[in-house]
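Missing here: one protein chain of the complex. Every other protein chain is in place.
Which chain is which? They are A, B and C, in the order written, and residues in each are numbered from 1.
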Amino acid sequence: MFSEKMKPRFSDTDALGHISNTAIPIWFEGARDEIFKLFLPDLDLSKWPLILAKTEIEFHRQLYFQQEVEIKTYICKLGNASFQVYQEVWQQAKKCVSGTATMVNFCYQTQKSQAIDDDIRAKLSEHIYIPS
Amino acid sequence: MFSEKMKPRFSDTDALGHISNTAIPIWFEGARDEIFKLFLPDLDLSKWPLILAKTEIEFHRQLYFQQEVEIKTYICKLGNASFQVYQEVWQQAKKCVSGTATMVNFCYQTQKSQAIDDDIRAKLSEHIYIPS
Amino acid sequence: MFSEKMKPRFSDTDALGHISNTAIPIWFEGARDEIFKLFLPDLDLSKWPLILAKTEIEFHRQLYFQQEVEIKTYICKLGNASFQVYQEVWQQAKKCVSGTATMVNFCYQTQKSQAIDDDIRAKLSEHIYIPS
Partner (left out) sequence: MFSEKMKPRFSDTDALGHISNTAIPIWFEGARDEIFKLFLPDLDLSKWPLILAKTEIEFHRQLYFQQEVEIKTYICKLGNASFQVYQEVWQQAKKCVSGTATMVNFCYQTQKSQAIDDDIRAKLSEHIYIPS
């Protein structure tokens, strides 16, 4: 599991006084950095090897500006060329949002998917967690 | 069906040279305005009657900065207190992204869901479309 | 003068119930597209010839979600390698925000500024306006 603690920003709020749902994909992508580094330790943008295929996000409770949040990041599925990242946002000891992102190991030059290397697969598998 | 045509903004791109996945929930929420107006014609924020429960987004093709996009918005499911909005982003005559948003008719004062009024239900049902 | 009419999005609001100040640089950059096209008609990102050096933004009145806005874009200063764009946001017939962006004709390969071509200079000068 990867954990990132951060404070929401004022600009993450919307006119309903809570955190905008549109902030969550931004937070989740930010917290996937640790996954990106398993594929590309120097995060060299010219060699970026991943593309997002699908996201699912469930909003369980409203999030607010005033308190810190923790984003928990796991691998919940590991295929040949693709894998699923499971993430949660916690605030005040409550799970407020959860979601999965399906990512594909992708070559932007050839525009094709490619099998995940065994050494990366081994590292990803250390973070496996199946949400109940 | 509701249709909104718009041009992507430079700030919608990311370092991969395409439109960031994080722009899509922003575009989709913007295009749901027409749904919001069925519930609240004057869009009075102090009476906002909807909350987002879940989103699912599939990325079929990359979107680019240079060409206009069209966002198509439908109702794909209509329950007692909740409904699902189905949306697509088209660019250069190709469907690039599709997604659903599950919305709940919600009272922010009582923090409870409430049944959708019959007249609103009738208007929503005019935009029903079941994606295949 | 270039004019762009657009509707604010729900995600442009913040918890104060008005449009977030952080939305304005995004709107302004979006409306500078017409300037970008004078330099680069096909908006080819691999040949991008401009970089932002400075921005100044004044917030005269609050902007709200419910009404359309118009963004007016002018050239207010034209130097050898740089120029200034002056922009305003209008809503409900009132000027709500104004600002300038200082842009430099820039080569990302050499990381150096370069003189603006005479034909582009001629086109830019058609949009000159000096705010009082």
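The criterion applied here is as follows: a residue touches a chain if its C-beta (ideal position, glycine included) is under 8 Å from a C-beta of that chain, and two chains touch if they have at least 3 such contacts.
Everything numeric in this text was worked out from a predicted model, so none of it was measured.
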item: Hidden partner chain, touching residue among A:M1, A:L43 or A:A122; value: A:L43
item: Sole residue of B:F10, B:F36 or B:Y108 that reaches the chain not shown, by the stated touch rule; value: B:F10
item: Contacts of chain C with the absent chain, listed as residue ranges; value: 15-16, 21-22, 24-26, 29, 45, 48, 51-59, 62, 108
item: Those residues of chain B which, in the complete complex, touch the missing chain; value: 10-11, 13-18, 20, 22, 65
item: Chain not shown, touching residues in chain A; value: 6-7, 9-11, 13, 17, 26, 29-30, 33, 36, 42-43, 45, 65-66
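Please note the rule applied: only the chains that are shown with their structure count from here on.
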item: Far-end chain from chain B, centres as C-alpha averages; value: C
item: C-alpha-based rotation, chain A on chain B, 0 to 180 degrees, nearest 5; value: 180
item: Chain with minimal offset from the mean of all protein Cα atoms; value: B
item: Inter-centroid spacing, chain B versus chain A (mean Cα positions, whole Å); value: 22
item: Computed distance of Cα centres, chain C from chain A, in Å; value: 33
item: Junction residues of chain B, two or more chains touched; value: 25-26, 29, 45
